[in-house]
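A quick write-up on the structure given underneath.
Omission of a single protein chain aside, the complex is shown with its protein chains in their original locations.
First chain written, first letter: the chains are A, B and C, and each begins at residue 1.
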Amino acid sequence: MTDRRDFIKQTGLLSLAGVIGANQIAMAESPNKVYAPKSSTWADGSRLVVSATMLFEAGGQPDNAPSPFPPNMKPGYKDLPATTWYEYGYKEGIPRMLDRWDKLGIKVTTHMVGSAVLRNPALAKEIVDRGHEASGHGMTWKDEYDMSYEEEKKFIKDGLDAIKKVTGQTAVGYNANFLRRSENTLKILQELGCIYHIDDLSRDEPFVIKVNDKDFAVVPYTIRNNDLGMIELRNFSPDQYITQVKMEFDQLYEESATRRRQLSLTFHDRVSGTPQMVKAATELIRYMQKHSGVVFKRKDEIARMTLKDPTSLRE
Amino acid sequence: MTDRRDFIKQTGLLSLAGVIGANQIAMAESPNKVYAPKSSTWADGSRLVVSATMLFEAGGQPDNAPSPFPPNMKPGYKDLPATTWYEYGYKEGIPRMLDRWDKLGIKVTTHMVGSAVLRNPALAKEIVDRGHEASGHGMTWKDEYDMSYEEEKKFIKDGLDAIKKVTGQTAVGYNANFLRRSENTLKILQELGCIYHIDDLSRDEPFVIKVNDKDFAVVPYTIRNNDLGMIELRNFSPDQYITQVKMEFDQLYEESATRRRQLSLTFHDRVSGTPQMVKAATELIRYMQKHSGVVFKRKDEIARMTLKDPTSLRE
Amino acid sequence: MTDRRDFIKQTGLLSLAGVIGANQIAMAESPNKVYAPKSSTWADGSRLVVSATMLFEAGGQPDNAPSPFPPNMKPGYKDLPATTWYEYGYKEGIPRMLDRWDKLGIKVTTHMVGSAVLRNPALAKEIVDRGHEASGHGMTWKDEYDMSYEEEKKFIKDGLDAIKKVTGQTAVGYNANFLRRSENTLKILQELGCIYHIDDLSRDEPFVIKVNDKDFAVVPYTIRNNDLGMIELRNFSPDQYITQVKMEFDQLYEESATRRRQLSLTFHDRVSGTPQMVKAATELIRYMQKHSGVVFKRKDEIARMTLKDPTSLRE
Partner (left out) sequence: MTDRRDFIKQTGLLSLAGVIGANQIAMAESPNKVYAPKSSTWADGSRLVVSATMLFEAGGQPDNAPSPFPPNMKPGYKDLPATTWYEYGYKEGIPRMLDRWDKLGIKVTTHMVGSAVLRNPALAKEIVDRGHEASGHGMTWKDEYDMSYEEEKKFIKDGLDAIKKVTGQTAVGYNANFLRRSENTLKILQELGCIYHIDDLSRDEPFVIKVNDKDFAVVPYTIRNNDLGMIELRNFSPDQYITQVKMEFDQLYEESATRRRQLSLTFHDRVSGTPQMVKAATELIRYMQKHSGVVFKRKDEIARMTLKDPTSLRE
C-alpha cells in the first residue's frame, strides 16, 4: 500500500498552488509541511511524549464562579456550597494528586493562577519543591482576549511574579483562561521571557513559530483529554474518560512508530483531585507507562527540546 | 519514595507564610491542617465510614416543581403527570428503599421536608420506628440564602417541629435546599440545638468548626454520589452511577489505610426509589460491605463521634 | 429480618393520623393502601406483566415539529430534513417493529394520533389486523391541559373516531400528548366509553380509581423506559437503554415474588423503529421472556384484568 508521504512526492502536489488565484489562497499554507517530519522520533529518542498538566486555580476564583450548582441565585448573595466545592481543590485535590504523581514517578506542569498562589502559598511552594513545573495562568480568572496590550501585560506579569515570589521558580510557559488569548498574548509572553504557550489545538506534536522574529514553542493542548470539558461540560463518567483517553493514546502510539507524537492530559484541582478521578488517572498513566518509547515530560522540557531540535515542525 | 507529610516537615513549609503580605493571605489557611491527621483511624477503629442519606421530599414539593417533563406549561395550569412522578416517591420509592435497607442491614439519615412529613405522617413515623435518623431539611422546598434571620429561623424550626410532632424524634442535623444555606444558617442551627450540618463539599472526612463559640460538626457531602445530580442533571444511566461510585470508594478505601476517610451517598425518594436505582444501591452497598474496616453510620452518629474525638480535624 | 408489612401491623401505624391536624393532612392518604396487596400475584397467576406501547405519531406531526435538528430556523420555512426524519417512522420504523413483534410473539398497544392514522391508513389497519391494540392519542399533536371541556372532548373523540373508521377497532384507552392531560380528561374518557388511561407515573402496578363514580383503570407509565426520553432527551446510547431497562426489570422481578408488579415499555415510531433500537428491544424482550411468571399483555387486557380483580389496588 502506498504511504501517504510517498504519494505526495510522486504526484508533485507542491506545484498545484498556481491553479488558484493568489487572493483566494492568501491564508492557505502548504499542507506538506505537516506530513513530512524530518525525524521519526523525538530528539531524546522517544516515540510519544505525554505531558500532564495540573491546574492550580481553586481559591483564586471570583465570587460565585461556575460550579455544579445551578446558576440561578439572586445577585448580591454568596454561593456558599459552591465555595466549598472550590475549597476541595486545595484541601483534598492537589494534595491527593501530589502524592499520586510521586507514586507514579511523573513530574507535571502546574499552570498556577496568581491569586490562587497567594491564597495558598505553602501548597504552591510544595508543588515546586516536589519537582513539578510552575507555569503561568494569569493573575486572576479573567478573559484576556479583550484586554488592551498594557492591561494584559500587567495581568500576565503579575501572575508570573506571584509564582516567582512564592515558589522561587521563574515560569517560562503560559496557558490563558479558557485558552482565549488575545492577538497580543504571544508578543507579551516573548517580551516577558516565556518560551512556550499551550493554547493551540491544531496538532498532535509541538512546533516552532516566530514571535517578535524569535523562535517560540507551541506545546499543543489535547482538549479531548481535558477533565473539565469531559466531566463537567460533557457529563462523562470517569470510565468514559478512561476509555476515551486510552483510545486516543492507542492510536497515537501506533502512529508514533513512524512519526513523533504528543499527548497532553489536563487535571483541574477540584475536578481531577477527587478520589474517582485520581483512580482514573492512575489507571491511564500506568497503562501508558507499559509502552516502550513513551515518556512523561513537563512542558518546559518539551518546549526546550523542541526549540533546540532542527527537525522540529516550524510554521 | 518520600511520603507527603514527611516532606512537609523536612522542608519547613510552615515558615513560608511570611513571604506574602498579610493582607494578601487574609483568607489563607495553613494547608498542613489537612494533611496531618492525629490518628489514622476513626474513634471506633474503622477506616472508612459510609453514610447514606434518604431524602423525604416528595409530597411536599411546590406546584409544578421541576420534573423530567419539559418546563414549558402555560401559567395557571397544574402539571398532572409531574405530580404523579413525585407521588411515586412515597408510594413506591421510600417503601422500597426501607425494605432494602433492612435487607442490607444499614441505618440511614433521612432529611425530611416538614411539609412532606405532614403530608405522609405514617410513612415518616415508620422511617424513624425502623431505626433511621430523622434530620432537618426545612419546612418547605425553599431557598434559604436570601431569607432574613427571623424568617429563616422560623422556617428551620417549623420543619424540625413537624418532624418531632410526627415521628417523636428530635432532629439534630440539617441539610438546606440545594445546600444553599445563608450566612446565618449555622448560627440558627446551633441556637436550635442542632449539632451538625452537611452543606459542605470541601473534604472527604468530617471536621469541627466553631459556631457561636461552640463546637459544631460538619459532615461533608459527596456531591459526586448524589443521585439527583448524576441521574437527573447529568443524565447518567444507573450503570454509570455504579461505576463512578465504586471508583470513588476504591480510592478512598486505599487512602483509608493511613487516614480516616468518609463517603456519603444521597438517595432522593422519587429518583433512587425506582427499581433500577435500588438495584444499583444494592450492588454498591454490598460491594462496600465486603471491605474490612468499612462501617455504615447515620450522620448523627458521625457527628457525635467527631465532636468527641480530640484527633478530629478542626478549622 | 422483619418484613415491612409485618412491621406496620406490629407498630400500629394506622392510628397515627390523629397526631396531625386535619387541615394539614387534607391531601394525605394512608400509605398503607400501597403496601398491603391482597394477592401476591395477578388474577391470571403471573408475577410480572410487561406491556409494550408502540406510538403511531409520525406523519401527523405539525410543521417543524421537534427533531434532532437545531430549532433555529427562521419562521416561514419548512424544515425539510426533519420531515424526512418523521417519515422514517412509517416507512421503516413501524414496519420493522411489526415484523419484530411477530418474531418475538408479543402483542402491543399502539397509541395512534388521529391525523397520523388518516395519513397512513393502510399501515394503521395492518397494525390492528396483526393483533395489536389501537388506543387513543388525540386527534393531532396538541397539548390538552389548557383546552376547554368541549374542545377537549371533540379532540379526543375525533381521534378515537379516526381509529375506528380506519382500523375497525374501538379504542378503549388513552395517552395524552406528553402525558399532560387536563383536569377534565378522565371524565371525558369515561363518557366516551374508555376504560383506562396511562398518564400516571405513581406506581409499578395498575390500580382502580373512581371517575364519574364508576371504576376506571390506571395502567401506569414507566417513564424510565421511554425511548424518546432516554434516547432523544437524555442522549442515552442504546446500550445504556438496554442496561437500564434490564436493571429495572431485575428488581421488579425480584419484588414480584411477593407482590404483583408491572413494567411498561414505550417505543416511538421514529425513535425505536431504527435498526439499533429494534435490536435493543429484541435483546430486552428475549431477556424478559426467559423468566417464569412474566407475561406480555396489551394495555386493554391489563385494564380489564385489573377492573375485574377484587384484589386490585383501589385509590
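Everything that follows uses one rule, which is that a contact is a pair of C-beta atoms (placed from the backbone, for glycine too) under 8 Å apart; a residue touches a chain by one contact, two chains touch by 3 or more.
Given the structure is predicted, the values throughout are model-derived calculations rather than measurements.
Participant: The chain left out here touches which displayed chains?
Facilitator: Hidden chain contacts in the full assembly come out as A, C.
Participant: Of the residues C:Ser51, C:Asn120, C:Ser202 or C:Thr306, which one touches the chain left out of the display?
Facilitator: Of all options in C:Ser51, C:Asn120, C:Ser202 or C:Thr306, contact with the hidden chain holds for C:Asn120.
Participant: Spell out the interface residues on chain C facing the chain that's missing from view.
Facilitator: For chain C, the residues touching the absent chain are 59, 68-70, 73-74, 77-81, 84-85, 87-88, 90-92, 95-96, 98-99, 102-103, 118-123, 125-126, 129-130, 165-166, 235, 237-240, 274-276, 278-280.
Participant: Extract the touching residues of chain A with respect to the undisplayed chain.
Facilitator: 1-4, 7-8, 11, 13-14, 16-17, 19-20, 24-25, 27-28, 30-32, 34-35, 145-146, 178-183, 199-204, 220-221, 223-224, 229, 233-236, 240-241, 243-245, 247-252, 255
Keep in mind that, in the parts below, only the chains that are shown with their structure count from here on.
Participant: For chain A, which other chain has the most distant CA centre?
Facilitator: Between chain A and every other chain, the largest centroid distance is to C.
Participant: Are the interface residues of chain B and chain C largely the same numbers on each copy, more than half shared, or largely different?
Facilitator: Chain B and chain C contact each other through largely non-matching residue numbers.
Participant: Report the inter-chain centroid distance for chain B and chain C in whole angstrom, where each centroid is the mean of the CA atoms.
Facilitator: Chain centroid spacing, chain B to chain C, equals 35 Å.
Participant: Report the inter-chain centroid distance for chain A and chain C in whole angstrom, where each centroid is the mean of the CA atoms.
Facilitator: The separation of the two C-alpha centroids amounts to 50 Å.
Participant: What parts of chain C, by residue number, touch at least two of the other chains?
Facilitator: Expected reply: no residues.
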